[in-house]
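A single protein chain has been omitted from the complex, and every remaining protein chain is retained in its original position.
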Amino acid sequence: MPFDIYNFTSFTQWIDSSLHNAMSPFWTALTEMVIIGVLVLMFYAVVGLFLVYAERKVCAFMQNRLGPNRVGPFGIFQTIADLVKLLFVELIPIKNADGFLFNLAPFIVIIAGFMAIAAIPFANGLHAIDMNIGVLYVIAVSSMGVIGVLLAGWSSNNKYSLIGAMRSGAQIISYELSVGLALITIVILAGSMQLSVIVEAQRDGWFIFKGHIPAFIAFIIFLISSTAETNRGPFDLAEAESELTAGYHTEYSGIKFAFFFLAEYMNMFIVASIAATIFLGGWMPFHVGPWVGFNHIMDFIPPFVWYIGKTFFVIFLMMWFKWTFPRLRIDQLLTLEWKYLLPINLVNVLIMAFLVLMGWHF
Amino acid sequence: MDKIQLGDFLISLDKDLEIKEGKQFTEVSVPPEKLYSLARMLREREEVQFDFLYCLSGVDYGQDLGVVYHLRSTVYDHSVVLKTRTSDREKPQLDSVSDIWKTADFQEREVFDLLGIKFTNHPDLRRLFLDSTWGFPLRKDYADDINIVTK
Amino acid sequence: MRSIIEYLKEIVFGVWSLMQGMKVTGSYFFRPSTIVTQKYPDNRKELVMYERFKGEVVMPHNEKNEHKCTGCGICELNCPNGTIEIISKTIVTEDGKKKKAIDKHIYRLGMCTFCALCVKTCPSNALAFSQGFEHAVFNRALLIKTLNKPGSQLMKGVE
Partner (left out) sequence: MEEKVKNITTEEQQEYVINMGPQHPSTHGVLRLVVSLKGETVKSVQPHIGYIHRGIEKMCESITYPQVIHLTDRMDYLSAHINNEAVCLAVEKALEVEISDRIKVIRTLMSELTRIQSHQLWWASFGMDLGGLTCFFYGLRDREKILDIFEETCGSRMIVSYNCPGGVMYDLHPDFAKKVKEFIRYFRKILPEYNQLLTGNVIFHERSKGIGNLSLEDAISFGITGPSGRASGFSCDVRKHEPYSAYDRVTFKEILYTQGDTYHRYVARIEEMWESMNIIEQLIDNIPEGPFAVKMKPVIKLPEGEYYQRVETARGELGVYVISDGNKNPYRVKFRSPNFVNLSVLNHIAKGFKIADLVAIGGSLDLVIPDIDR
């Protein structure tokens, strides 16, 4: 296969086996953990900073502005400058706050993000773990962030924070269902929960095209509910700037605030990459059935570029939503989930199951 | 109802009322004890229906403290001005009209805040702009050496 | 059945209305030519203020270092905030007459509300507005300005 030139499987296996030859299995596992940890950390920081910059530029252009344009050419170093500022900002101790939980909350939020990244295949053979229950793992881990949010709201000893946290709890618990069901629709189609298998199954066509209308509806529902799950506008009720000042992170400052801030963007990146992996073929190039020449050209674009491109397309969609729509109210948010998304989703799963049973998909 | 009819009507309500035809409005001076009943009648009588209290202002007349009510009827589009004054500068008291016109709630609080006129039967008479340590700045004898600079 | 149609209609209408909004923002996103941001400190050279812009009060002097202020004090009277203070002195004119003239025309920029009453009421048109708007200074005392330049004199023919 032509795109095997970009296959990382042999590369990663070579690292693994050479480490095995040099050390005992325990030390090998430890070394691999450290390598992956450092890599993920760096990736996290770089992507986070870039997304902050991208969001600023995108929203600026949508609002007829230039956005950051002072630090560096086109302001590309603006977020780094902001990060440096945040590192030096005083960490204000909050009176009567529950100190332990207050400090713990940002880490929980960030760790949830780390764990989710581990399962995502960036390219052929380039992922930390390839679990056979990948989809389930991702759903489970990405909803851990809400614990951090709840802890932050509770321990801040601030009424706004508490309202924000409670909203966030209600919101994420409800929208988890839709995210899960939307993914289940594709799992039915793919017949597997393993992310690498799902990607591999999209070799001759992405699931959004393969799965007829049900897959498309699942994609839309996944977009909506994952936007809600990451607490982004128009579902940013947990921080609802004009109602709750900053919601659950009102009392945070300095690097702890930066953690929340970064986690928000990382969560967006994670859900976007899940959407890209499951609906848009992950690192698979764009193929049109019989056009061999066209498919061949597409194969020469590295899979990592495909993956990043699809992810950023989804991220752009989410930014577009955020900067266009007004915010929903908490009861309307829940109405949207329970009265619209969930019933549609259930029907959608049924239709998809029927399609697969009849073999009517491509 | 034009001004003359309005004057006649007001006389028919109470012969003791002091009615003056101003350039703009018919002005009625009413003693404090009759204010509330007159206001109620002006609001409720079918012929006049003054349902819109659009301006309530407290005035320090030097000797007396007074309140001026600008009333308009949205049905007939005529206006009248009620004036009342009290000579008690220490504990000035007037009847509240906030149960007749709800807008008086806030406006009377403002008058209380700036002129110190107490409105009896007001549901929630608290200082509005200033805290309780301030005097009553719109009174003519108000002195503040720190904040008022005269040249 | 009807309720299901209503339900679906609601969804379609809702999505359609959301698309309308996205059309607006999206169209601006792909038309960077509509951006209105001015890069302010960089465009100082091209930035022209309107001629009537009320930047600060100045007293125009001609090339012979002469101004038109007679020191009558009308601007001081008309100023609502006490921004202007005029310190006058008595001078002896060429023909030996004693005459009141201006020593210092003090203008406190920090107190000025730019109501233009001083400029408007000046009987000899001695005051004017300049277009400068960058008033920030590091010391508050610098906001107190003397409008007449040192050594300046009353213009000939202005009473």
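The letters A, B and C name the chains in turn, as written, and every chain counts its residues from 1.
Keep this in mind: a residue touches a chain if its C-beta (ideal position, glycine included) is under 8 Å from a C-beta of that chain, and two chains touch if they have at least 3 such contacts.
What you are looking at is a predicted structure, and each value in this text was computed from that prediction instead of being measured.
Shown chains touched by the missing chain in the whole complex: A, B, C. Across A:240, A:315, A:342 or A:355, the residue that sits in touch with the chain not pictured is A:240.
Across the interface with the omitted chain, chain A contributes residues 59, 62-65, 159-160, 163, 167, 233-234, 236-237, 240-243, 245, 323-332. Although one chain is not drawn, its touching partners on chain C can still be listed: residues 13-14, 17-18, 20-21, 23-25, 36, 50, 52-54, 78, 80, 113-117, 120-121, 129.
As for the chain not pictured, it touches chain B at residues 22-25, 27, 51-55, 57, 59-60, 68, 70, 74, 77, 101-103, 105-107, 110, 114, 128-130, 137-138, 142, 150.
To be clear about the criterion, only the chains that are shown with their structure count from here on.
Identification of common neighbours of chain B and chain C yields an empty set. Comparing the centres of all chains, each the average of its CA atoms, the largest separation from chain B belongs to A. Look at where the CA atoms of chain B average out and do the same for chain C: the two points lie 42 Å apart. Chain B has its Cα centroid 64 Å from the Cα centroid of chain A. Counting partner chains per residue, chain C shows two or more touched chains at no residue at all. Among all residues of chain A, none touch two or more other chains. Per the touch definition, chain C reaches chain A in the complex via residues 11, 18, 21-22, 24-26, 28-29, 32, 34-37, 39. Contacts from chain A toward chain C in the complex involve residues 58, 61-66, 69, 320-321, 323-325, 340.
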